[in-house]
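Presented below is the structure to which this report refers.
Here the complex is missing a single protein chain, while all its other protein chains stay put.
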Amino acid sequence: MSTDLKTEPAPEPGRTQGRFDGVLREIVMGNTLVAVLSVVLAVVVGSLMILLTDETVRETAGYIGARPSDFLNAMWTAISDAYTALFNGAIYNTNVDGFETRIRPLTETLKYAGPLILAGLGVGLAFRAGLFNIGGRGQMLLAGAAAGWVGVGMDLPLALHLPLAVLAGALAGALWAGLAGFLKAQAGAHEVIVTIMLNYVGYYLVFYALSKQGLLQAPGSLNPKSQPMPESVILPKLLGDRFNLHAGFLLALAAVGVVWWLLNKSAMGFRFRAVGENPDAARASGIDVGRTYITVMLIAGGLVGLAGVNQILGTATSGVTVDLDAGIGFDAITVALLGRSRPLGILAAGLLFGALKAGSFSMAAAEGIPVEIVLVIQSLIVLFIAAPPLVRAIFRLPKEATA
Amino acid sequence: MTLELRGITKRFGPLVANDRISLTVNEGEILALLGENGAGKSTLMNVLYGLYQADEGEILLDGEPLKMAGPGDAMAAGIGMVHQHFMLVPVFTVAENVMLGNESTGFAGTLDLDAARQRVREISQRFGFDVDPDALVETLPVGVQQRVEIIKALSRDARVLVFDEPTAVLTPQETDELMEIMRQLRESGAAIVFISHKLREVRAIADRITVIRRGAVVGEASPTATNAELAALMVGRPVELTVHKEPAQPGPDAFVVEDLRVLDDTGHVHLDGIGFSIARGEVLGVAGVQGNGQTELTEAIMGLQRHVRGSIRLGDHELAGRTVRKVLDAGVGFIPEDRQVDGLVGEFTIAENLMLNRSHGKPFVSAGTVRRGFLEDFAQRKLDEYDVRASGIQARASQLSGGNQQKVVVARELSRDLSLLVAAQPTRGVDVGSIEFIHKQIVATRDSGVPVLLVSTELDEIVALSDRIMVLYRGQVVGIVPADTPRETLGLMMAGERPEGSAA
């Protein structure tokens, strides 16, 4: 390849780069405009789906030639009702009285955002070290089960019980993810495959524990569910009992700060990033790549584990079930990608997806739109964001000077 | 039959890789394309072969313009290429590789492997190759793989053959054999383009020489031109072909390797009980054709190889079996053979790359936190000291030219207190200006009393810099000889022949 034509910096085509060439680099470093446009595009597609499946719209489309205004009105009603419901459910409800009730949706958004941020940090941190952590579901389940086990299995004062349960959860998540890191370091087992498989292994392990008297199953019960969490391990409510927002959100904020310091300021984060960008060069520079993989996965799993803890000790305290992850393990991947694996980006992405989640329930209740519309929008956002040239082409933006 | 390139221009963004290049090659003729690394030779050939589309200009065969949408068109026009990095599928057999893209088939697209085997045998016989059509390519030595590449081109009835830096992986003797094959092809009427930056080889084989610099044709030369004339044309200014250095003042032996054995994961032996020593203030050059254990030797020293037996002593430290970090801490500097793989993190800034192997403590890290201010001052100083041409210390390493990237690596390694420098292919893919600079740094390091292990497949570089030369062949030391040993002798040693009276 011709690379030495000029001495001043110049973009060089066809150069072999580290494994972060292209996509992952764009995820980590791409620009914010593309992120915003991706969200816009995804919302447009989501709107189209609502329109296409709306009964009134389809009926009016039948006689569109005769009365086009009916059709347009129906379209407008379907869309505006949907997004009004979304707004009412996620930010500020104008349909009720009293500021406290009206602002309640915002606190719900924050409640949903907490675990998304925590798990998103776990996925994003691993990304920065070049690892795909697709094992969020398994890590959350084991973390939830461990925290729940400490919760129902021990009888301790609040000051001790809650921290111990949180710690147990984080530790369980860390070890479950660390196993994938260990297998990658020792045997070169691809972490994508291992974490996917560990999701299912974890699922069945927790399922087994929940089906077995003496392990986690509530005494005398036949359902795969544990007892409810006792008061002494429940994360305190932040705004009093009228709101569901609990201390899990503070945990998430603290985690954002810690991960930010780790990645941007610490020597350990420097090594994480070096391994992520070019493991060969890292190894030749005396960085123990294997140990880095294990460390990163332990921390990442701990963060995802905290998301599980947030669920069982904060949001869904009625007992451990195999559904306690509530899809957050996979949502976290989209959060990390939208947030470009940077802590502050993940914070923003977590808040956005938290709002979508909170709003989707009110959309379902008010307009009968299935909550899964959020999954569609979420995954479209990530697809668009991962392909900036596509977004640029759709919006007819100029190409970036350096690809 | 005449192939003509007329006014070829190829741009990559703002960078002009080929600037209105025109050249002609006739049947029964060998045209050498001479130019520095990065002068644009390979880009031009990729245009000729249809891998790139030219932005301007045209390719004519016997005066008819060719439409080049892809390599398929080039092959159909009778253009074949022997690539620098072989374009062979390692897990396929020779026959499968030769037939790929040009398969003879039977019922419902079933492969006719027998026909392919027959074709391989036929061409092998014509040129006296010994190639088994059913051998897996990954099991063949590089010299044989190159012949498979040639068979592949000939099996498509190529009349124009492009050889892209074909001698980089060959011993001097294999190079001679290759040249014989090229002559044979010329006699049979083929037109041959021989791409190289090696003056000696170009002069030995070419009928005409076209010199390229910075993407443009700068002149024609005849094979009777001297090395100095060709070099000056290639670089654009008079070049010193020798490195100035004072005679070595070797001190006591500081680095001693004994009975070193290195195996890979499959149990294959790469170094078979080698031993040597280097004195303080001495450069030991390791010569040999690529793939004879040089990579494993440097990696074994650095702690990058898994299965290492024997002893590697630096002063009082035993390095064999130590981690990379311990080796670095013992004061070993390392210029890896492929800077983009092992030397630099492309997405890191120059500053970050300069602290890459010192992220575990002082002076760049305190209390687990990177000292940004200190790092930036340090990086700015090194940028000036090593004449790295970049927009600043925050420029990403991947944005630099090869020469400047290598200077960053050299700056990083030489800014520590060294007790040994291991330099592997320190000037590969680097422009001549940077080569001169890096050579001076290596000599200066020697003169400061540090033992230097220099590995290079460029015999000229080894001869210019070394105080003694060790030749490796198939994982063994053929001999350790003085630097003024005749090239012919070194060439024979690189093919495994022991010189008279040398101590291994």
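For clarity, chains are labelled A and B in written order, and residue numbers in each chain start from 1.
Keep in mind that, in the parts below, a contact is a pair of C-beta atoms (placed from the backbone, for glycine too) under 8 Å apart; a residue touches a chain by one contact, two chains touch by 3 or more.
Note that contacts and distances are computed from a predicted model.
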{"item": "Undisplayed chain, where the name is taken from the UniProt record, one of \"Catalase-related peroxidase\", \"histidine kinase\", \"Circadian clock KaiB family protein\" or \"ABC transporter permease\"", "value": "\"ABC transporter permease\""}
{"item": "Shown chains that the omitted chain touches within the full complex", "value": "A, B"}
{"item": "Of A:229, A:274 or A:373, the one touching the omitted chain in the full complex", "value": "A:373"}
{"item": "Of A:66, A:187 or A:222, the one touching the omitted chain in the full complex", "value": "A:187"}
{"item": "Selected residue (touches chain absent from view) among A:154, A:205, A:239 or A:316", "value": "A:205"}
{"item": "Contacting the left-out chain in the complete assembly, out of B:100, B:216 or B:232", "value": "B:100"}
{"item": "Positions on subunit B where the hidden chain makes contact", "value": "46, 49, 51-52, 70-73, 75, 81, 83, 86-92, 96-97, 99-103, 105, 108-111, 152, 263-267, 303-309, 320-321, 323"}
{"item": "Where the unshown chain meets subunit A, residue by residue", "value": "1, 13-14, 16-19, 21-24, 27, 49, 53, 132, 134, 183-190, 192-194, 196-201, 204-205, 207-208, 211-212, 279-280, 283, 288-290, 293, 330, 333-334, 337, 369-370, 372-376, 378-380, 382-383, 386-387, 389-390"}
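The definition used in the following text is that only the chains that are shown with their structure count from here on.
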{"item": "Whole-Å gap between the CA centroids of subunit A and subunit B", "value": "46"}
{"item": "In the complex with subunit B, residue positions of subunit A that touch it", "value": "1-18, 20-21, 25, 29, 265-268, 270-271, 273-274, 277-278, 280-288, 401-402"}
{"item": "Subunit B residues within the subunit A interface of the complex", "value": "12-18, 36-40, 42-43, 214-215, 302, 304, 323-325, 327-329, 334, 336, 340-348, 352, 355-357, 359-360, 364-365, 368-370, 389-391, 395, 398-404, 429-431"}
